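Omission of a single protein chain aside, the complex is shown with its protein chains in their original locations.
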Amino acid sequence: MTQAPDPRALARAIDDVVASYALHGNINHLDGANLPSRALVSQLLEDLLSIVFPGYFVEDQVDALTCRYFAGERCARVLRGLEHVVARAFAADGAATLDVSTARAQAVAIEVIQEIPTLRELLDTDVQAALAGDPAAGSASEIIMSYPGIEAIAVHRIAHTLHTRGVPLIPRMMSEWVHRQTGIDIHPGAVIGPSFFIDHGTGVVVGETSRIGARVKLYQGVTLGAMSVSGRDAHARRKRHPTIEDDVTIYAGATILGGDTVIGAGSIVGGNVWLTHSLPPGTTVMLDKPSLRFIAQDG
Amino acid sequence: MTQAPDPRALARAIDDVVASYALHGNINHLDGANLPSRALVSQLLEDLLSIVFPGYFVEDQVDALTCRYFAGERCARVLRGLEHVVARAFAADGAATLDVSTARAQAVAIEVIQEIPTLRELLDTDVQAALAGDPAAGSASEIIMSYPGIEAIAVHRIAHTLHTRGVPLIPRMMSEWVHRQTGIDIHPGAVIGPSFFIDHGTGVVVGETSRIGARVKLYQGVTLGAMSVSGRDAHARRKRHPTIEDDVTIYAGATILGGDTVIGAGSIVGGNVWLTHSLPPGTTVMLDKPSLRFIAQDG
Amino acid sequence: MTQAPDPRALARAIDDVVASYALHGNINHLDGANLPSRALVSQLLEDLLSIVFPGYFVEDQVDALTCRYFAGERCARVLRGLEHVVARAFAADGAATLDVSTARAQAVAIEVIQEIPTLRELLDTDVQAALAGDPAAGSASEIIMSYPGIEAIAVHRIAHTLHTRGVPLIPRMMSEWVHRQTGIDIHPGAVIGPSFFIDHGTGVVVGETSRIGARVKLYQGVTLGAMSVSGRDAHARRKRHPTIEDDVTIYAGATILGGDTVIGAGSIVGGNVWLTHSLPPGTTVMLDKPSLRFIAQDG
Amino acid sequence: MTQAPDPRALARAIDDVVASYALHGNINHLDGANLPSRALVSQLLEDLLSIVFPGYFVEDQVDALTCRYFAGERCARVLRGLEHVVARAFAADGAATLDVSTARAQAVAIEVIQEIPTLRELLDTDVQAALAGDPAAGSASEIIMSYPGIEAIAVHRIAHTLHTRGVPLIPRMMSEWVHRQTGIDIHPGAVIGPSFFIDHGTGVVVGETSRIGARVKLYQGVTLGAMSVSGRDAHARRKRHPTIEDDVTIYAGATILGGDTVIGAGSIVGGNVWLTHSLPPGTTVMLDKPSLRFIAQDG
Amino acid sequence: MTQAPDPRALARAIDDVVASYALHGNINHLDGANLPSRALVSQLLEDLLSIVFPGYFVEDQVDALTCRYFAGERCARVLRGLEHVVARAFAADGAATLDVSTARAQAVAIEVIQEIPTLRELLDTDVQAALAGDPAAGSASEIIMSYPGIEAIAVHRIAHTLHTRGVPLIPRMMSEWVHRQTGIDIHPGAVIGPSFFIDHGTGVVVGETSRIGARVKLYQGVTLGAMSVSGRDAHARRKRHPTIEDDVTIYAGATILGGDTVIGAGSIVGGNVWLTHSLPPGTTVMLDKPSLRFIAQDG
Partner (left out) sequence: MTQAPDPRALARAIDDVVASYALHGNINHLDGANLPSRALVSQLLEDLLSIVFPGYFVEDQVDALTCRYFAGERCARVLRGLEHVVARAFAADGAATLDVSTARAQAVAIEVIQEIPTLRELLDTDVQAALAGDPAAGSASEIIMSYPGIEAIAVHRIAHTLHTRGVPLIPRMMSEWVHRQTGIDIHPGAVIGPSFFIDHGTGVVVGETSRIGARVKLYQGVTLGAMSVSGRDAHARRKRHPTIEDDVTIYAGATILGGDTVIGAGSIVGGNVWLTHSLPPGTTVMLDKPSLRFIAQDG
């Protein structure tokens, strides 16, 4: 009974699948250097978050006595893990021999560990900004445990430090990992200042060449994007995304586009606003009373 | 070969991480009462969903004979689990001794179990509303198994019952749990009537002091938010989010802001509309033909 | 101490839960045919993705020698898994006896395996489109490993093939599975041409009767939706969602509604545009300089 | 590099493996009724042990309030699990149609649940016997948590109740499960009275037709076995293993063989004794001063 | 169909199970202090083995750089884990208040960590003894990875250090854990000198009050046991098991009984020998040519 279908039909179907591996080789990964594993990148991020916010992101209880040992072991594990995935990423990129890739990866990995205190200093400002900015927030604990924006900026700051060191692939795998968790999609190339706060966050997109100053606050659905780009032209890697100066607040659903667009310090951009040009410092801009159509009730 | 980097560099880097634990203590959790665990809160929600929709959210087969035993054991387990995490949350809040926290947690936990039939009564109306409201929906089973809005409202109704009993931290951990699953972010404080339906749902935000009547229908990307709030001022806990009366439908991407904004019963708010003032009952409002720019084709 | 609450209170509360199972039977699944399991549907999708993009979505290393054996075993496993869940779905639908359901499920399952080469041919065009369309994309590997739009379209193409064969429930469970991963919600009924690219993707909704041509590009938050539908009327299954012709680009947050709305080939729809009528081929439409209110700074 | 060996060599080797499936079909299980799964039998035993010794064999905390709900759910789960594996075992045995197998399995399963209080009564005597018999034992808790003999007799009493109801295969899977845990191999057919105690236990073998009275105590390495049997002759199912009457103690390594061998009540059998004949009640037998050879030291 | 049996039969059976919880309370653990968890004790042993033999018992790669961080974290984790289970064990013993139990547990836990270098020094001698004693052994790696005797003595040395500090329950849980792995059952009370080697090991039993000198070698099935003990008399805790002096070898299946039995230094005890009296130093004893019966072949 369980022998349907005809064995020859299945055998032929499988042969066709294997034949398509030869035909559409672009979407296989069957040869050459191994890719970095998604599972390992995910483990690295969980380990890094557990170092950066000690006591929050692990089931093991960490206390004042044990935290130093916990931190030591996690740092060592992250070091070896980074050396491994970063070397694979350099090698998969094809630009280097394996020995060179490994040497570069080792240099990058220790630098990331050395950056952790600086990351923590920045993230402390981000948590303070959330606490100051949301009347519904009860405590730093509540923010670290239940605000997706904190996880998004923490992962971004980690991914960005790898991006600035020229590591391919891994930073984007990291930003996509937290995008899946939170709905917040920040390209690792974006430069973001201290005391950054994203509330709710679902649908936020921050493009690769965005620059964001200090004390900036974004709500859900904000896009910092590029104007239309036709193809992969020579200028594609130029600055395509906006600059947001210090102390700017951008409300839900606002879209700001273009590499030359600068939102001046202290400005406020209202919800659903669509901007492709710069604003001088201190501007508040919102949709004018939108032209709404009011329709008489059906009977 | 695997001994790079210099052992002293790693030792120094780790010392710096540990030093930063002293420096930026705001983002550690190394002392005092233990926090409620994310994993346990997640387990509690999965257990509660399996009680509330018996036969749907577990791999174990539950049938007419076994459901009473299944329900009994899950309720008992949820009772003890809630006593545990809620006591930690009260204690972490700092407002009570451990004994008082425990006593309060025990009182809350049994009340939550006692609420389950009422929750089921409400959720039955929600499923019926989805079935009535979406022509693509084939059956109650399809809705419970594949509509994120049902999971979001189920978790909200659970989180809200804890919120109304003054439990800190846990309700927000719950709402953030389902936010990650579904992209729907409803603050546990929001008051929501029966027959509530959210379609698609990604990007929906419902603020803490929102009040929503019966038979309300929301689409993806709807925000029920607050007007700008400057800082954590004394009035921050006042009503900051809108009131939506019975039988209102709000289409995708609409934004409704402000604690005094009331959308009257039976109104329809069109997609992408941005409202900061009230509508009388029975109003249909949509974007007037938006002023679009049509651009001649290149050549 | 751990014996609180009063045993009778708990017993009574549980009795009430069980009583509510009789009262609100609409949201139980305690009798009749077993439903397809979420965990199994999720396993099927992971297996299918690992066949379709060999070497990417598994921890096991697959290489040029082993890929044929890997593909064979996964296809056989998927075949048996599909036969199982599809038979349950047909049976739960109530329209067929178990024998008929099983026979139909076996016919469908082998057809899905036979479709895989065609799916791969289409997905190859999708990956090429992403590579061509996003200047930030570095390689096919980067796209397959870190672009949610690729996972969304891959799962859609699988779910669609089941939908066109009349399989109930499973296609929607699949589309909701990838919706949770990516925030992209494409109904399995939508017909989508080759070289399809969704960038960022959070909040994208593509309705059941949408038709999308070749080389179409969507950004985050785009809705292809229905106009308001009052109830489950007789016409509900008619074409309710728009048609997008070849070579159209639709920017972030645009909303296009209605079954008669056709966006002509080569058109560009700007961000946040809200359209309920057709555009002729080659049209570029964007929000006119929106009427913004500029507010003087507070002192 | 990772492509060695020659693909044709691997393909040929695999073809040979598949060919050997046709050739040596005796050791395949590829057709007909499904076998009961090892994993499910193991789960059933763990569930039954957790019911029989509540609070000991689970990580979930069970207390005076919750134990009744815990017991109810586990009994219901065991009931359904037994119905499933026992029906498969009856069907695999080939002696019954599926409908008959299912009906018999359902009858057996509820009887096993009904036996649990009797099993507990017996196991209570076994724990008391261990406490009385081993001066190193500190408490009932220590015995239940760290004496392999208790786990062995508990599983035996469960397996025996299935064996006496004519269930094939499952009882032996259960006895082998605990054999692996403890090194104690008791055939499910053996009849064992109350207050049974096995100390240490590794290497104990109790044959299928053994009969053991009350208050019997065995040490490690004791065999209650059959005399040599030539082939599967007609008499093979007759009583082949000894009878041990009440209050007998058998020390480590003793071997007692034969279906007519009766060790009379109150006897003591010394270590390493090898007996193929009966002992009258009250006999103490031990190796006489064994004839040892004492060898002068080398230099 | 799946509703058999009669619901009342199941309900009654479950009521009877719960009633038996009241009747046979001796084998429940439903009240009072929590017991130490088997899973945690098992975790502690795995952690301790990974500290004691760094690089062998973990999947994580540990190297010359990372081993110090690995060791630090595992020691800290073991410290907290021991404090937890040991406090529960003291409290379950009933001899102390919770505060006193906790204080004693903390004192014991740090002492165990401080003992690790001494344990390693001893275990190094044990590994050397295995390498010297078994011609089939290829290397220290082979011994640590595939000789059950090494795991048994390592766990014994850990359990013994807890036993000598008066910790109840935990040492026996540890010795039973390794008994299950290896078939070697050494009571935590036994005192064992350096360079101890057990080959094969299945069935070895070493009793509570045994004393074993340096360079002793045991084979499978050796028992160091007590003479018959009638009941839990006042003398039960006196020395009941033999003393084995330095440089003794005891072959497979030998049984040595009695607290006054002393096997003098350098002696050799042959296989299957059964001894209840002492041997002077330098004695070699083996079974004299056993009186065998040779039976003529059947035809």
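Read from first to last, the chains carry the letters A, B, C, D and E; within each, the first residue is number 1.
Criterion: a residue touches a chain if its C-beta (ideal position, glycine included) is under 8 Å from a C-beta of that chain, and two chains touch if they have at least 3 such contacts.
This structure is a prediction, so every number in the text was calculated from the model and none was measured.
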Visible contact partners (per top-of-document touch definition) of the missing chain: A, C, D, E
Which of these touches the unseen chain: D:Val52, D:Ala71 or D:Leu169? D:Leu169
Tell me which of D:Thr66, D:Gln106, D:Thr125 or D:Asn272 is the one touching the absent chain. D:Asn272
Touch residues of chain D, complete complex, unshown partner: 2, 4-5, 9-10, 13-14, 16-21, 23-24, 26-31, 34-35, 37-39, 92-93, 168-169, 172-173, 175-176, 179-180, 183, 185, 187, 189, 202-203, 205, 207-208, 221, 223, 225, 228-229, 231-233, 236-237, 240, 253, 255, 257, 266, 270, 272-274, 282-288, 290-291
By the contact criterion defined above, which parts of chain C meet the unshown chain? Give residue numbers in ascending order. 60-61, 63, 65-66, 68-70, 72-77, 79-80
Footprint of the hidden chain on chain E, which residues? 51-56, 59, 61-64, 67-68, 71-72, 75-76, 79-80, 106-107, 109-110, 113-114, 116-117, 120-121, 123-124, 127-128, 131-132, 135-136, 138-142, 144-148, 181-183, 200, 202-203, 219-221, 249, 251-253, 268, 271-272, 287, 290-297
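Going forward, only the chains that are shown with their structure count from here on.
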Give the label of the chain whose average Cα location is farthest from that of chain A. D
Distance between the centres, which are taken as Cα means, of chain E and chain C, whole angstrom: 56
Hey, how far is the Cα centre of chain C from the one of chain D, in Å? 51
Could you list which residues of chain E touch at least two other chains? 2, 5, 10, 14, 61, 63, 65, 69
